[in-house]
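Removed from the display is one protein chain of the complex; every other protein chain stays in position.
Then we have subunit A:
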């Protein structure tokens, strides 16, 4: 073991899903890892300890939270009994919590005493982490040591971790990009060419950055890895569930069937209705997301959605 590996404090990972397991394997390359998961997955790695006892996380400095957003409150409630101000807490979720589009860092701060919190986002897939192919992600946090800790845990010669102080922007970008991925899935299925997809992606980013700005995020965050990077990865061929869902809906599948094809639960799409309602309430112009919400709930078919979007009044970019 090298000196650098010895110096890296214990990393805790919460969640044994696909992404959680990929994080474990990536972090095990740099040092000791403790995993807290109710599934108790097995890893044939000497420096990985798996436990169903949350107290095992107390010795970790960085704790990575890799559970779906609907289970986050439960997980944080439990973590809140054990963690303290010394822990650095980072989530990888793409979800939003409620009708006010609160991001996960809010309950991280209110249910635990942790303040040094962050979010990992961007085109960092489980495959990329596993294979160690070159890639990049972004950590949103106001605390430089949080970014440093994530870099030390999973960064390395093949994974560049960029820093952003706009935590809210990174979280919103990660969540709202899921909706844009759905539109790419639809466009590809319909047979639209690269020009259409380029226009869709660009105007989509403009729309979500508008929403982000209304929620206190910096618009430029949406032009980085957390949104644009993720979107280009999808166009380039990554098979995200949101795209599969879009593809299925455009192919005529019912909402339920499409969801089943996409794996049963798609975080990016679950928020579409809430985002559309929020935009309507706040008077934010969001034609694409309104169309996605209507498509997913079966209130609109693809052809009508395209006609409506293209028929809007023209304006300056």
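As a working rule, a residue touches a chain if its C-beta (ideal position, glycine included) is under 8 Å from a C-beta of that chain, and two chains touch if they have at least 3 such contacts; residues count from 1.
The rule is simple: contacts and distances are computed from a predicted model.
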Query - Candidate names "2Fe-2S iron-sulfur cluster binding domain-containing protein", "Glycerol-3-phosphate acyltransferase", "Ribose transport system permease protein" or "ABC transporter"; UniProt protein name, chain not shown - result: "Glycerol-3-phosphate acyltransferase"
Report task. Pick out which of A:64, A:111, A:175 or A:200 touches the chain that's been left out of the picture. Result -> A:111
Requested in this report: Check each of A:145, A:220 or A:257 against the chain that is not shown and name the one that touches it.
Outcome: A:145
Query raised in the report: Mind pulling the subunit A residues that touch the left-out chain?
Result: 9, 61, 80-81, 84-86, 100, 109-113, 115-116, 142-145, 213-216, 281-283
